[in-house]
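The structure follows.
Other chains dropped; remaining ones untouched in position.
As written, the chain order gives the labels A, B and C, with residue 1 at the start of each chain.
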Amino acid sequence: MKKGIDHHQIGESVDQYLLIKNAKKGIASNGKPFLTLHVSDKSGEIEAKMWGVTPEDETKYSSGTIVHIQGDVQDFRGMRQLRLKTIRPAGGLEQSRTEDFLPSAPLGREEMLEKVNQYLFEMSNAKLQRITRHLFKKHQQDFSVSPAATKNHHEFVSGLLYHVLSMLELSRSISDLYPTLDKDLLYAGVILHDMAKVRELSGPMATQYTLEGKLIGHISMMSSEVDEAAKELGIEGEEVLVLQHLILSHHSKGEWGSPKPPMVREAEILHMIDNIDAKMNMMDRALERAAPGEFTERIFAMDQRSFYKPTFTI
Amino acid sequence: MKKGIDHHQIGESVDQYLLIKNAKKGIASNGKPFLTLHVSDKSGEIEAKMWGVTPEDETKYSSGTIVHIQGDVQDFRGMRQLRLKTIRPAGGLEQSRTEDFLPSAPLGREEMLEKVNQYLFEMSNAKLQRITRHLFKKHQQDFSVSPAATKNHHEFVSGLLYHVLSMLELSRSISDLYPTLDKDLLYAGVILHDMAKVRELSGPMATQYTLEGKLIGHISMMSSEVDEAAKELGIEGEEVLVLQHLILSHHSKGEWGSPKPPMVREAEILHMIDNIDAKMNMMDRALERAAPGEFTERIFAMDQRSFYKPTFTI
Amino acid sequence: MKKGIDHHQIGESVDQYLLIKNAKKGIASNGKPFLTLHVSDKSGEIEAKMWGVTPEDETKYSSGTIVHIQGDVQDFRGMRQLRLKTIRPAGGLEQSRTEDFLPSAPLGREEMLEKVNQYLFEMSNAKLQRITRHLFKKHQQDFSVSPAATKNHHEFVSGLLYHVLSMLELSRSISDLYPTLDKDLLYAGVILHDMAKVRELSGPMATQYTLEGKLIGHISMMSSEVDEAAKELGIEGEEVLVLQHLILSHHSKGEWGSPKPPMVREAEILHMIDNIDAKMNMMDRALERAAPGEFTERIFAMDQRSFYKPTFTI
């Protein structure tokens, strides 16, 4: 079986079907138009340049098109790039199969939803459970396919759900070690903290920020949703307030987007768990592409650091 | 007529009724308990120390009590302090007169409400006007007496309303000079930006932060209220989103409490108008107490700066 | 009548006379020389690239030449760019008409000078008035044509004078609302604060920093000028000192170029008024070029923010 586009080394040739996730027009320094394509299969994505394009090419090779490409992988300023030799639209392939060409979470959507449900089931604080379940049901559809971000970490189909599930597992382990932590509060915080990304981002394909994403942001939107859900369900009490606080403070600092710093034990831990899972995801993916004895590319969201892959670890 | 407590110079004697706005117990370095009293009349407030207090004194001189005091004004580390010679509860004076001893805005409550109404009346964008009017009515009672803060600026009865009114006047002048500004949007932003301080603060007497004030904050609370008001009134459209954005961004930066920086022209101007009015209030009050040719006390919220009062200005 | 170069949309064709404000040689990545031209008419300016130039071209198309251009407007990395089809020097047009091709303030020079004079006339503090009038007369010629900056805001012919006039109007409005402000001091500060930009910058055409602009800066130069003017006019007293302070502190913070922070009420307000007018100018110009429902380009001097143009404002 052929390996995916994400595993091609510099110098290897490519001959396969790929999806144009994103196509953007530019003007070369010689004055001629070109296209920057991000093409993907299940394994990941890669950038390709298409030089000297005609207006017809722009239409033919727009976002969402499945194409057949022959070419090879080059190094361009320390990043992999796909050099095109031939490219043609895969006319016969139906658009409904787009999903087969998008990178997605390593677990199935249904399996993950089922697992989250299991955590919901374990919660014993009725107020926290009812609010969380209500919002989980409300957004379940989008929540199950949304990426967690446009780039940096978990930026793939169902990335948000996968991120939440990993955090739930971390929450359980850490709560077992530190019994002063309120598991229910932590689970509720984990499940809801990023849920409004389904409104902040435009969805799993050609993902970008929506207008309300830019002007309001997922943190404020989700805090409002908890407030409204509580009113709708007739729930009162400190739980509502504290749950909103967990959501508002999960970026930890004002300069990172949180209007309040964590002032509740579980809020502090929620932030740290979020951090661990996001950073593990970024490091793992960068290190996967590096050979033992080498440094990775710089990771933008980790202070531009490169990570070294020791020769003695497996 | 006697002048108020705020106008007594160092060395002058005091002989008048005053309200204990705040009483706090401490332990002196000789091990004996004492009370730190903040006493006020209409003109302002001053700190006084009551040494060697008994448990009975603590009950007798608690917050909210009107007392008669004889003493004189001293300098204590660059701040004025009232030295007590005699103090006794003013038993015969009814508690309903508390308000007569609290500093308050220079304009009457009714007059100010009427003026704000006038601005509402001038608004022509129906969506913005209806949301603003709805929330103004909802909170009118508390809004008309709340201070704008616990300290720093406009920390007196009706201080919030007075602050909003000054900002409305600034808004009109500036919009007249820069016609690209949307007056309706600016007026709505000014009236609503701090309105949730009625929930963040505990009211005009012994003012402190509420639990939801600490954990959620007036910025997030007010953004939610606009969202809910719009739903309640059946209003949809970009106005709701942009109005929420003005509220969320009016502190301008993450480290000052805003989850989003201003990204709409009127949001930027709202922040600046807020700044001008707050700073004028702080500078005016500090300079009022300084003689020409002197520097004021340091103003905490203005980077600890002292301001000079020139001898040639009136 | 034809519309100006600033109002051409992407894709529209251009066929008109333009002034080369600035011409700079570069080497393309293929090793061949090219020219980056900034060409302008009254409405504004646009960048154009001229590929594969000869040494003769460099002479023929230098700064200050009026040319006739045919071409069209393209998008280049989010900025508008003019693609040249033909270009030729407009030999018959006399150089004295250069000014007709430079963007300039929306009001006439004489009208603005007259208005500033009106403000001078209103001042009642004789010391402040005499110093201000003296320096205004001294620099009147350059002051009436100088831009306020090389880029960012008011970077057009008479931009400095226009900026000062707007600030005077703001000063009047704000002083009317806050009667503790000394109008004379504020007017004097506004008129003089940036006046040494006539020495810091090289003038309205191909504007750049002078040597004394770089090594001394307009703030220190103007403070010295006030000192010398006072000596020349035989004026003594605190007014001189305080006026120098307003100039020295008008950038507010050390890291923004002010050796002293504002320590006089009018100095603080001068900084804020300067800020409002500069930011309104930047936002207005960026928003003018954006369609409703879109974000502007990033504004460099406003923390790289983009601004949204709501669909409901006019």
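Keep this in mind: a residue touches a chain if its C-beta (ideal position, glycine included) is under 8 Å from a C-beta of that chain, and two chains touch if they have at least 3 such contacts.
Keep in mind that this is a model prediction, so the values were computed, not measured.
Because every chain is the same sequence, the assembly can be counted simply: 3 are drawn, and the full complex in the file has 6 copies.
By definition in this document, only the chains that are shown with their structure count from here on.
In summary, the pair chain A and chain C forms a contact in which the copies contribute largely different residue numbers, shared numbers making up under half of all those used. In this assembly, the C-alpha centroid of chain A lies 44 Å from the C-alpha centroid of chain C. Chain C has its Cα centroid 39 Å from the Cα centroid of chain B. Each of residues 211, 214-215 in chain A touches at least two other chains.
Chain B contributes residues 211-212, 214-217, 219-220, 223-224, 227-228, 231, 238, 241-242, 244-245, 248, 253-260, 263-264 to its touches with chain A in the complex. For chain C in complex with chain A, the residues that touch the partner chain are 28-30, 49, 51, 74-77, 81, 83, 295, 308.
In the complex of the two chains, the chain C residues touching chain B come out as 125, 127, 166, 169-170, 173-174, 176-178, 180, 182, 185, 237-239, 242, 261-265, 268-269, 272, 275-276, 279-280, 283-284, 287, 295, 302-303, 305-308, 310-314.
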